[in-house]
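Incomplete set of chains, arranged as in the complex.
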């Protein structure tokens, strides 16, 4: 069983993805899995772990709890996680600690790897890849 | 005892009401009965049946439950039901299953028939009734 | 044994009260007697009879039993009864069956008659009383 951090190790372009690019990959993956995760994840369960790892503050958890349905709560949680480079990794650790939703881990790993490979493909076709770290893809 | 669907069978204009028109009738009837139904109906009791018939989703029920009084909960429930052509019919079935509020069934039937007859009257006075199905009445 | 429904037979306005009006009268009477009944009635004692007459469901009795004091339990019971046109009548029958609280019967009858007479007075002053059955009083 490979750790969640293992997906950022290698790349097909001759160079590994930078941290910023990997953060983009995770953000994009979270976006694609959004409907699935909003069904499966109960936001409150992960508050304590995410706060202890300083991914969420107490105020963030209050903002999330103020939503009126569990899907909206999870949606807000994913918004917070997407903005933090370690957000998705810490969520995965929290899911692993809970133990009742291990089936989610494989799914998330699959999607992240899929998005990462697409990114690597795009970078191969696009030689000018030393540019501004915040850009989403090489076409804008 | 006639089934709840029976009110959509005949009409006085020479033609029965279309499904869209009947949906309008039910929506209008729900609106008129609103104060009465908000007093009588306890929203949570009908969640299971309405979910099993795919009238409400789990998220809808969470939204309803987040309200702070039973009247507001029922009000929100009626809003959801009004937007679904089968909403009122399924609520009636659920009331019949509960058995303790059969007195509501006659009331609801009476109001729906009253609104339906008004609709038929309006259509009689208004020959151009083959138009756009989503319009509310024939005057706009 | 005169039935509890006997109070709905006559009226001073030249016409008897309609069923809806009488339901309003009973609901109002239950509201006025609330502090008195909450002291006197033990909700659990009437569950079996009220369930057999389809005034309460099993779920209703569970909701009532979840309250933390007997006054709150009876209060919740009265809320359920108030919404059912036959609620008060069936409670009276159940009290009569128990036999230990017959002193309640006279009290309840007195209050219902008092509220009914007030209703009849109000109707006398207000000739337009053939209107829409769901309205609460003749002033809207």
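In this document, chain identifiers A, B and C correspond to the written order of the chains, with residue numbering beginning at 1 in each.
By our rule, a contact is a pair of C-beta atoms (placed from the backbone, for glycine too) under 8 Å apart; a residue touches a chain by one contact, two chains touch by 3 or more.
Just so we're clear, the structure is a prediction, and the values are computed from it rather than from any experiment.
Asker: If you could, jot down how many copies the complete complex is built from here, 3 of which are displayed.
Answerer: 8
By definition in this document, only the chains that are shown with their structure count from here on.
Asker: Would you identify the shape of the chain contact graph, picking one of line, ring, star, complete or other?
Answerer: line
Asker: Measuring between Cα centroids, which chain is at the maximum distance from subunit C?
Answerer: A
Asker: Count the residue numbers both subunit A and subunit B use at their shared interface, divide by all numbers used there, and answer same if that is over half, different if under half.
Answerer: different
Asker: Turning subunit A onto subunit C with a C-alpha fit: angle in degrees, nearest 5?
Answerer: The best-fit rotation has an angle of 145 degrees.
Asker: What is the identifier of the chain with the smallest separation between its Cα mean and the overall Cα mean?
Answerer: Minimum centroid-to-centroid distance belongs to B.
Asker: Distance from the CA centroid of subunit B to that of subunit C, rounded to the nearest Å?
Answerer: Between these chains, centre-to-centre, one finds 28 Å.
Asker: Indicate the whole-number Å distance between the mean C-alpha point of subunit A and the mean C-alpha point of subunit C.
Answerer: Those two chain centres are 59 Å apart.
Asker: Quick one: report the Å distance separating subunit A from subunit B, using the average Cα coordinate of each chain.
Answerer: Chain centres of subunit A and subunit B, defined by C-alpha means, are spaced 44 Å apart.
Asker: At least two partner chains per residue is the criterion; list those residues in subunit C.
Answerer: As it turns out, subunit C has no residue touching two or more other chains.
Asker: Under the touch definition given earlier, write down the residues of subunit B that touch subunit C in their complex.
Answerer: These residues of subunit B touch subunit C: 32-33, 35-36, 39-40, 45, 98-103, 107, 110-111.
Asker: Can you list the residues on subunit C that touch subunit B in the complex?
Answerer: Subunit C reaches subunit B through residues 54-57, 59-60, 83-86, 133-134.
Asker: Inside the complex, what are the residues of subunit A that reach subunit B?
Answerer: Spelled out, the residues of subunit A in touch with subunit B are 68-71.
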